[in-house]
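Only a single protein chain was left out; the remaining protein chains are all shown in position.
To keep things simple, chains are lettered A and B as they appear, and every chain counts its residues starting from 1.
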Amino acid sequence: MYRTSLKVTSEREGDIINISREVSTAIRKSGVKSGLVHLFVQHSTAALTTIEYEPGVLSDLRRALSVIAPDDADYAHNARWGDGNGRSHVKASIIGPSLTLPFSEDGLMCGTWQQVVLLELDVNAGRERTIICTVSGE
Amino acid sequence: MYRTSLKVTSEREGDIINISREVSTAIRKSGVKSGLVHLFVQHSTAALTTIEYEPGVLSDLRRALSVIAPDDADYAHNARWGDGNGRSHVKASIIGPSLTLPFSEDGLMCGTWQQVVLLELDVNAGRERTIICTVSGE
Partner (left out) sequence: MYRTSLKVTSEREGDIINISREVSTAIRKSGVKSGLVHLFVQHSTAALTTIEYEPGVLSDLRRALSVIAPDDADYAHNARWGDGNGRSHVKASIIGPSLTLPFSEDGLMCGTWQQVVLLELDVNAGRERTIICTVSGE
């Protein structure tokens, strides 16, 4: 088992950051030839998934998440704490913090159009996000 | 590999139960010092995710899930089986039954505000839920 952490810095709410290259680098550094890489984002207002990394799709995903958690809804979290990121927590819990991907000697076994991404969902963006990366296999 | 099952009992639909402590206990009992803990809820109307365990956010998440699967929609599942939990199945499939978390000698590597939770989504709550917990590592 090999473990490292990846750091990415977002600029604003809704940023979708392609981390495929960083994940591939971690796999190579691990020395493991074939196995699974587990990713976990250590924050409650960010999430991990895969997507075709094309600006149109990225904006479509942002809009869809706003259907579930609209900007202008009343959030109990905001009323209590006044930090304005109720919608960020909700979206993050629905997408989830965890993602596991297979790899072989040829690298990540994703589809041609399938990139690994971090979703910055916080209204207070511009922060460094940490992803714990655990590689296991043979 | 170490395996155990966690049991939690819900009281009503929409309960969000913090299981971080139970998961941490399972990790300690496993004797594994660093690795991954995999959680799987063995039910089709419950789900697992992470969230800041704060009553405001929890109610915000409940409301967001009701946007996707409203209480008053017509469910084909209900029409067929009359058990009224069509919305519960839908929400559970979208959130998902499975969650993997990293841990080190210091315990679960979650963020400061990030708790592990079971979502009780069934309208027929008040039941015991089983989570299969598998610990692996070194």
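Here is the rule we go by: a contact is a pair of C-beta atoms (placed from the backbone, for glycine too) under 8 Å apart; a residue touches a chain by one contact, two chains touch by 3 or more.
No experiment lies behind these values; they were computed from the predicted model shown.
Residue positions on subunit B in contact with the hidden chain: 1, 3, 38, 40, 42-44, 67-69, 73, 75-81, 86-87, 89-90, 92-94, 96-98, 100, 132, 134, 136, in rising order.
Residue positions on subunit A in contact with the hidden chain: 34-36, 49-52, 54-57, 59-61, 63-65, 67-68, 94-96, 99-102, 104, 109-111, 113-114, 136-138, in rising order.
In this text, only the chains that are shown with their structure count from here on.
Separating the centre of subunit A from that of subunit B, both taken as means of CA atoms, is a distance of 20 Å.
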